[in-house]
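All protein chains but one are shown in place.
When the chains are written out, they are named A and B in that same order, and each has its own residue count from 1.
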Amino acid sequence: MNLYAPILALGGIAAAFGVVSLVAGALTGPKRYNRAKLEAYECGIEPTPQPAGGGRFPVKYYLTAMLFIIFDIEIVFLYPWAVYFDSLGIFGLVEMALFIATVFVAYAYLWRRGGLEWD
Amino acid sequence: MTAGLAAATVAAADLSGRGGPGFLSPTGAEVAFVLIGLVVLGSALLVVTTSQIVHAALWLVVTLGGLAAEYLLLTAEFIAWVQVLIYIGAVVVLLLFGLMLTRAPIGRSTELDSLKRWPAVLVAVGATATLLTVVVDAFHSAYLDLGKTDDGSARVTGESLFRVWVLPFEVLSVLLLAALIGAIVLSRGRADADGKGR
Partner (left out) sequence: MSQRLAELAATTDLAADPVGFASDPWWLILFKAVLVFAFCVVMTLFAIWWERKVVAWMQMRIGPKHVGPQGLLQSLADGVKLAFKEDIIVKAADKPVYILAPVVSMVPAFMAFAVIPMGGQVSMFGHQTHLQLTDLPVGVLYILATASVGIYGIVLAGWSSGSTYPLLGSLRSTAQMISYEVAMGLSFAGVFLYSGSMSTSTIVGQQGDTWFAVLLPVSFIIYIVAMVGETNRAPFDLPEAEGELVGGFHTEYSSLKFALFFLAEYVNMVVVSSLATTLFLGGYRAPWPITAVWDGANSGWWTLLWYFLKVQLFLFLFIWLRGTLPRLRYDQFMRLGWKVLIPTSLVWLMLIATVRAMKNEGYDYRGIVLGIAGAIIAILVLSVVWDMFRGTDDEEEKAKAAQPPPGAPGAAEPFDPMAGGFPVPPLPGQELPPVPRRAVRRAEPVGAMVGNGNGTGSADDESATDATDKEV
(Lines give C-alpha, C1' and ligand atoms only; values in the text may rest on other atoms or scores of the structure.)
Protein backbone atom coordinates (compact mmCIF):
# COMPACT_ATOMS: atom_id res chain seq x y z
CA MET A 1 0.00 0.00 0.00
CA ASN A 2 2.99 2.24 0.47
CA LEU A 3 3.15 2.45 -3.30
CA TYR A 4 -0.02 4.51 -3.25
CA ALA A 5 1.13 7.09 -0.72
CA PRO A 6 3.01 9.12 -3.39
CA ILE A 7 -0.06 9.06 -5.65
CA LEU A 8 -2.22 10.37 -2.83
CA ALA A 9 0.39 13.04 -2.10
CA LEU A 10 0.54 14.18 -5.71
CA GLY A 11 -3.25 14.12 -6.07
CA GLY A 12 -3.55 16.09 -2.85
CA ILE A 13 -1.13 18.74 -4.04
CA ALA A 14 -2.90 19.02 -7.40
CA ALA A 15 -6.33 19.24 -5.76
CA ALA A 16 -5.06 21.85 -3.28
CA PHE A 17 -3.66 23.86 -6.17
CA GLY A 18 -6.99 23.64 -7.97
CA VAL A 19 -9.00 24.73 -4.95
CA VAL A 20 -6.57 27.55 -4.17
CA SER A 21 -6.82 28.85 -7.72
CA LEU A 22 -10.60 28.67 -7.63
CA VAL A 23 -10.67 30.69 -4.42
CA ALA A 24 -7.95 33.04 -5.62
CA GLY A 25 -9.78 33.61 -8.89
CA ALA A 26 -12.90 34.54 -6.97
CA LEU A 27 -11.01 36.88 -4.63
CA THR A 28 -8.49 38.64 -6.86
CA GLY A 29 -10.74 39.34 -9.80
CA PRO A 30 -12.90 42.44 -9.91
CA LYS A 31 -16.62 42.13 -9.32
CA ARG A 32 -18.64 44.44 -11.49
CA TYR A 33 -22.20 43.29 -11.71
CA ASN A 34 -23.79 43.44 -15.10
CA ARG A 35 -26.78 41.40 -16.07
CA ALA A 36 -25.49 40.89 -19.61
CA LYS A 37 -22.30 39.24 -18.32
CA LEU A 38 -24.25 36.56 -16.52
CA GLU A 39 -26.09 35.49 -19.64
CA ALA A 40 -24.58 32.59 -21.54
CA TYR A 41 -22.12 33.80 -24.15
CA GLU A 42 -22.66 30.80 -26.40
CA CYS A 43 -21.53 32.02 -29.80
CA GLY A 44 -21.73 35.76 -29.62
CA ILE A 45 -25.27 36.25 -30.84
CA GLU A 46 -28.47 35.83 -28.90
CA PRO A 47 -28.26 32.37 -27.34
CA THR A 48 -30.51 29.59 -28.52
CA PRO A 49 -32.71 28.76 -25.57
CA GLN A 50 -32.18 25.23 -24.34
CA PRO A 51 -35.25 23.31 -25.38
CA ALA A 52 -37.66 22.31 -22.66
CA GLY A 53 -36.68 18.65 -22.89
CA GLY A 54 -33.02 19.50 -22.37
CA GLY A 55 -32.13 19.16 -26.02
CA ARG A 56 -31.59 16.08 -28.15
CA PHE A 57 -28.54 14.80 -29.88
CA PRO A 58 -27.86 12.29 -32.61
CA VAL A 59 -28.23 8.79 -31.26
CA LYS A 60 -24.84 7.97 -32.73
CA TYR A 61 -23.14 9.31 -29.63
CA TYR A 62 -24.84 6.57 -27.70
CA LEU A 63 -23.68 3.92 -30.17
CA THR A 64 -20.15 5.27 -29.99
CA ALA A 65 -20.18 5.04 -26.21
CA MET A 66 -21.59 1.51 -26.39
CA LEU A 67 -18.90 0.41 -28.84
CA PHE A 68 -16.37 2.08 -26.60
CA ILE A 69 -17.49 -0.03 -23.63
CA ILE A 70 -17.23 -3.20 -25.68
CA PHE A 71 -13.73 -2.40 -26.83
CA ASP A 72 -12.72 -1.20 -23.40
CA ILE A 73 -13.72 -4.55 -21.95
CA GLU A 74 -11.78 -6.26 -24.70
CA ILE A 75 -8.72 -4.16 -23.82
CA VAL A 76 -9.08 -5.04 -20.18
CA PHE A 77 -8.95 -8.72 -21.11
CA LEU A 78 -6.08 -8.18 -23.52
CA TYR A 79 -3.79 -6.77 -20.85
CA PRO A 80 -3.49 -9.74 -18.49
CA TRP A 81 -3.40 -11.97 -21.56
CA ALA A 82 -0.47 -10.01 -23.02
CA VAL A 83 1.39 -9.99 -19.72
CA TYR A 84 0.92 -13.73 -19.24
CA PHE A 85 1.19 -14.61 -22.92
CA ASP A 86 4.60 -16.29 -22.90
CA SER A 87 3.38 -18.96 -20.50
CA LEU A 88 0.13 -19.57 -22.36
CA GLY A 89 1.61 -20.44 -25.74
CA ILE A 90 -0.51 -21.39 -28.74
CA PHE A 91 -3.49 -22.15 -26.51
CA GLY A 92 -3.65 -18.56 -25.34
CA LEU A 93 -3.34 -17.33 -28.89
CA VAL A 94 -6.31 -19.38 -30.06
CA GLU A 95 -8.36 -18.33 -27.04
CA MET A 96 -7.83 -14.66 -27.71
CA ALA A 97 -8.27 -15.05 -31.48
CA LEU A 98 -11.72 -16.55 -30.85
CA PHE A 99 -12.62 -13.78 -28.44
CA ILE A 100 -11.50 -11.00 -30.77
CA ALA A 101 -13.21 -12.62 -33.74
CA THR A 102 -16.54 -12.71 -31.89
CA VAL A 103 -16.27 -9.08 -30.88
CA PHE A 104 -15.22 -8.24 -34.39
CA VAL A 105 -18.51 -9.64 -35.70
CA ALA A 106 -20.35 -7.02 -33.68
CA TYR A 107 -17.97 -4.37 -34.96
CA ALA A 108 -18.44 -5.45 -38.57
CA TYR A 109 -22.22 -5.45 -38.13
CA LEU A 110 -22.13 -1.92 -36.76
CA TRP A 111 -19.94 -0.88 -39.68
CA ARG A 112 -22.31 -2.44 -42.22
CA ARG A 113 -25.31 -0.79 -40.63
CA GLY A 114 -23.57 2.53 -41.00
CA GLY A 115 -23.11 3.12 -37.29
CA LEU A 116 -19.60 4.39 -37.91
CA GLU A 117 -20.65 6.99 -40.47
CA TRP A 118 -20.72 10.56 -39.22
CA ASP A 119 -22.11 13.40 -41.19
CA MET B 1 -28.79 -2.00 -7.15
CA THR B 2 -26.11 0.34 -5.90
CA ALA B 3 -27.65 0.38 -2.47
CA GLY B 4 -27.42 -3.39 -2.48
CA LEU B 5 -23.79 -3.24 -3.58
CA ALA B 6 -22.98 -0.77 -0.87
CA ALA B 7 -24.69 -2.92 1.70
CA ALA B 8 -22.71 -5.90 0.53
CA THR B 9 -19.57 -3.84 0.87
CA VAL B 10 -20.43 -2.84 4.37
CA ALA B 11 -21.16 -6.43 5.17
CA ALA B 12 -17.75 -7.36 3.82
CA ALA B 13 -16.26 -4.60 5.92
CA ASP B 14 -17.95 -6.08 8.96
CA LEU B 15 -16.50 -9.43 8.08
CA SER B 16 -12.99 -8.16 7.68
CA GLY B 17 -13.32 -6.62 11.11
CA ARG B 18 -14.86 -9.63 12.76
CA GLY B 19 -13.68 -12.63 10.81
CA GLY B 20 -9.96 -11.93 10.75
CA PRO B 21 -7.65 -11.92 13.69
CA GLY B 22 -7.32 -8.59 15.41
CA PHE B 23 -10.94 -7.66 15.82
CA LEU B 24 -10.16 -5.62 18.91
CA SER B 25 -7.23 -3.77 17.37
CA PRO B 26 -8.12 -3.08 13.74
CA THR B 27 -5.28 -2.18 11.44
CA GLY B 28 -5.16 1.07 9.51
CA ALA B 29 -6.28 -0.71 6.37
CA GLU B 30 -9.33 -2.12 8.12
CA VAL B 31 -10.32 1.26 9.50
CA ALA B 32 -9.90 2.81 6.05
CA PHE B 33 -11.98 -0.02 4.59
CA VAL B 34 -14.89 0.67 6.91
CA LEU B 35 -14.67 4.44 6.40
CA ILE B 36 -14.66 4.13 2.61
CA GLY B 37 -17.52 1.67 2.93
CA LEU B 38 -19.52 4.34 4.73
CA VAL B 39 -18.71 6.84 1.97
CA VAL B 40 -19.89 4.32 -0.60
CA LEU B 41 -23.10 3.75 1.32
CA GLY B 42 -23.73 7.47 1.69
CA SER B 43 -23.15 8.29 -1.96
CA ALA B 44 -25.28 5.32 -3.01
CA LEU B 45 -28.12 6.73 -0.93
CA LEU B 46 -27.62 10.10 -2.59
CA VAL B 47 -27.82 8.46 -6.02
CA VAL B 48 -31.37 7.36 -5.32
CA THR B 49 -32.51 10.36 -3.32
CA THR B 50 -31.19 13.35 -5.29
CA SER B 51 -33.71 14.95 -7.58
CA GLN B 52 -31.16 16.23 -10.08
CA ILE B 53 -30.58 13.53 -12.61
CA VAL B 54 -27.01 14.38 -13.64
CA HIS B 55 -26.01 14.74 -10.01
CA ALA B 56 -27.30 11.22 -9.45
CA ALA B 57 -24.91 9.99 -12.13
CA LEU B 58 -22.07 11.87 -10.45
CA TRP B 59 -22.84 10.35 -7.07
CA LEU B 60 -22.76 7.01 -8.83
CA VAL B 61 -19.20 7.87 -9.89
CA VAL B 62 -18.31 8.45 -6.24
CA THR B 63 -19.89 5.12 -5.30
CA LEU B 64 -18.00 3.20 -7.96
CA GLY B 65 -14.77 5.03 -7.16
CA GLY B 66 -15.17 4.09 -3.52
CA LEU B 67 -15.62 0.46 -4.50
CA ALA B 68 -12.40 0.70 -6.54
CA ALA B 69 -10.64 2.01 -3.44
CA GLU B 70 -12.00 -0.97 -1.48
CA TYR B 71 -10.56 -3.33 -4.09
CA LEU B 72 -7.23 -1.55 -3.72
CA LEU B 73 -7.30 -2.02 0.02
CA LEU B 74 -7.92 -5.73 -0.54
CA THR B 75 -4.80 -5.72 -2.78
CA ALA B 76 -6.80 -6.50 -5.94
CA GLU B 77 -4.86 -3.85 -7.78
CA PHE B 78 -5.70 -4.89 -11.31
CA ILE B 79 -9.42 -5.20 -10.65
CA ALA B 80 -9.43 -1.84 -8.90
CA TRP B 81 -8.10 0.01 -11.92
CA VAL B 82 -10.29 -1.98 -14.26
CA GLN B 83 -13.21 -0.83 -12.14
CA VAL B 84 -12.12 2.78 -12.66
CA LEU B 85 -11.50 2.32 -16.37
CA ILE B 86 -14.69 0.41 -17.20
CA TYR B 87 -17.30 1.57 -14.72
CA ILE B 88 -16.26 5.16 -14.17
CA GLY B 89 -14.60 5.77 -17.52
CA ALA B 90 -17.05 3.96 -19.77
CA VAL B 91 -20.34 2.87 -18.19
CA VAL B 92 -21.19 6.12 -16.46
CA VAL B 93 -20.05 8.05 -19.53
CA LEU B 94 -22.56 5.97 -21.50
CA LEU B 95 -25.14 6.80 -18.86
CA LEU B 96 -24.41 10.50 -19.17
CA PHE B 97 -24.60 10.23 -22.95
CA GLY B 98 -27.93 8.49 -22.57
CA LEU B 99 -29.17 11.26 -20.28
CA MET B 100 -28.02 13.98 -22.62
CA LEU B 101 -29.48 12.19 -25.61
CA THR B 102 -32.88 12.48 -24.04
CA ARG B 103 -32.92 15.10 -21.31
CA ALA B 104 -30.50 16.39 -18.75
CA PRO B 105 -31.97 19.63 -17.50
CA ILE B 106 -30.06 21.74 -15.04
CA GLY B 107 -31.92 21.90 -11.77
CA ARG B 108 -34.49 19.70 -10.13
CA SER B 109 -36.72 17.37 -12.06
CA THR B 110 -39.88 16.84 -10.10
CA GLU B 111 -40.99 13.81 -12.06
CA LEU B 112 -38.03 11.88 -10.62
CA ASP B 113 -39.91 11.60 -7.31
CA SER B 114 -41.80 8.41 -7.80
CA LEU B 115 -45.05 7.94 -5.96
CA LYS B 116 -44.32 4.26 -5.55
CA ARG B 117 -41.82 4.96 -2.83
CA TRP B 118 -42.82 2.21 -0.44
CA PRO B 119 -42.71 -0.65 -2.94
CA ALA B 120 -39.29 0.63 -3.99
CA VAL B 121 -38.04 0.60 -0.43
CA LEU B 122 -39.44 -2.89 -0.02
CA VAL B 123 -37.65 -4.15 -3.12
CA ALA B 124 -34.40 -2.48 -2.05
CA VAL B 125 -34.54 -3.99 1.43
CA GLY B 126 -35.33 -7.38 -0.04
CA ALA B 127 -32.44 -7.21 -2.48
CA THR B 128 -30.08 -6.06 0.26
CA ALA B 129 -31.15 -8.88 2.56
CA THR B 130 -30.67 -11.45 -0.20
CA LEU B 131 -27.24 -10.13 -1.10
CA LEU B 132 -26.20 -9.97 2.53
CA THR B 133 -27.28 -13.55 3.12
CA VAL B 134 -25.46 -14.77 0.02
CA VAL B 135 -22.27 -12.85 0.76
CA VAL B 136 -22.16 -13.83 4.41
CA ASP B 137 -22.93 -17.44 3.56
CA ALA B 138 -20.26 -17.62 0.87
CA PHE B 139 -17.44 -15.78 2.57
CA HIS B 140 -18.02 -16.03 6.30
CA SER B 141 -14.93 -18.14 6.76
CA ALA B 142 -12.79 -16.57 4.03
CA TYR B 143 -9.63 -14.89 5.14
CA LEU B 144 -7.39 -12.80 2.93
CA ASP B 145 -3.80 -12.28 3.95
CA LEU B 146 -3.18 -8.70 2.96
CA GLY B 147 0.55 -9.13 3.47
CA LYS B 148 0.84 -11.39 0.44
CA THR B 149 0.20 -8.79 -2.20
CA ASP B 150 0.62 -10.35 -5.63
CA ASP B 151 -2.77 -12.10 -5.62
CA GLY B 152 -4.42 -9.25 -7.48
CA SER B 153 -1.66 -8.60 -10.02
CA ALA B 154 -2.30 -8.77 -13.73
CA ARG B 155 -0.17 -11.89 -14.05
CA VAL B 156 -2.11 -13.89 -11.48
CA THR B 157 -5.40 -12.62 -12.90
CA GLY B 158 -4.27 -13.62 -16.38
CA GLU B 159 -3.25 -17.06 -15.21
CA SER B 160 -6.56 -17.89 -13.57
CA LEU B 161 -8.57 -16.26 -16.35
CA PHE B 162 -6.88 -17.93 -19.29
CA ARG B 163 -6.16 -21.29 -17.69
CA VAL B 164 -9.12 -21.96 -15.40
CA TRP B 165 -11.97 -19.72 -16.55
CA VAL B 166 -11.57 -20.18 -20.31
CA LEU B 167 -15.20 -20.98 -21.08
CA PRO B 168 -16.74 -18.04 -19.20
CA PHE B 169 -14.22 -15.82 -20.94
CA GLU B 170 -15.29 -17.02 -24.38
CA VAL B 171 -18.98 -16.84 -23.48
CA LEU B 172 -18.41 -13.27 -22.43
CA SER B 173 -17.48 -12.36 -25.99
CA VAL B 174 -20.92 -13.56 -27.09
CA LEU B 175 -22.48 -11.41 -24.37
CA LEU B 176 -20.62 -8.38 -25.69
CA LEU B 177 -21.76 -9.22 -29.21
CA ALA B 178 -25.36 -9.42 -28.06
CA ALA B 179 -25.07 -6.15 -26.15
CA LEU B 180 -23.78 -4.22 -29.12
CA ILE B 181 -26.26 -5.67 -31.57
CA GLY B 182 -29.03 -4.90 -29.11
CA ALA B 183 -27.87 -1.31 -28.91
CA ILE B 184 -27.75 -1.02 -32.71
CA VAL B 185 -31.23 -2.45 -33.14
CA LEU B 186 -32.68 -0.28 -30.40
CA SER B 187 -31.12 2.93 -31.59
CA ARG B 188 -31.50 2.49 -35.30
CA GLY B 189 -34.75 0.63 -35.69
CA ARG B 190 -36.99 3.66 -35.75
CA ALA B 191 -34.68 5.78 -37.89
CA ASP B 192 -34.65 3.07 -40.55
CA ALA B 193 -38.39 2.73 -40.43
CA ASP B 194 -38.66 6.43 -41.08
CA GLY B 195 -36.56 5.89 -44.13
CA LYS B 196 -33.97 8.29 -42.87
CA GLY B 197 -31.29 5.68 -42.29
CA ARG B 198 -29.09 7.90 -40.24
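Assorted remarks:
Keep in mind that, in the parts below, a contact is a pair of C-beta atoms (placed from the backbone, for glycine too) under 8 Å apart; a residue touches a chain by one contact, two chains touch by 3 or more.
Since we're looking at a predicted model, the values are computed, not measured.
Across the whole complex, the hidden chain's contacts among the shown chains comprise A, B. Along chain A, the points of touch with the absent chain fall at residues 2-7, 9-11, 13-15, 17-19, 21-22, 24-26, 28-32, 37-44, 47-53, 55-59, 61, 64-65, 67-68, 71-72, 75, 78-79, 82-83, 85-86, 89-90, 92-93, 96-97, 100, 104, 107, 111, 116-119.
In the full complex, the hidden chain is touched by chain B at residues 52, 54-55, 58, 61, 77-78, 81-82, 84-85, 88-90, 93, 96-97, 100, 104, 106-107, 148-150, 153-155, 198.
Quick note on the criterion: only the chains that are shown with their structure count from here on.
Between the CA-based centres of chain A and chain B the separation comes to 18 Å, rounded to the whole angstrom. Put simply, chain B touches chain A in their complex at residues 29, 72-73, 78, 82, 85-86, 89-91, 93-94, 97-98, 100-105, 154-155, 157-159, 161-163, 166, 169-170, 172-174, 176-177, 179-181, 183-184, 187-188, 191, 197-198.
Within the complex, the chain A residues that touch chain B are 1, 4, 50, 53-63, 65-70, 72-74, 76-77, 79-81, 83-84, 87-88, 92, 95, 98-99, 102-103, 105-107, 109-110, 113-115, 119.
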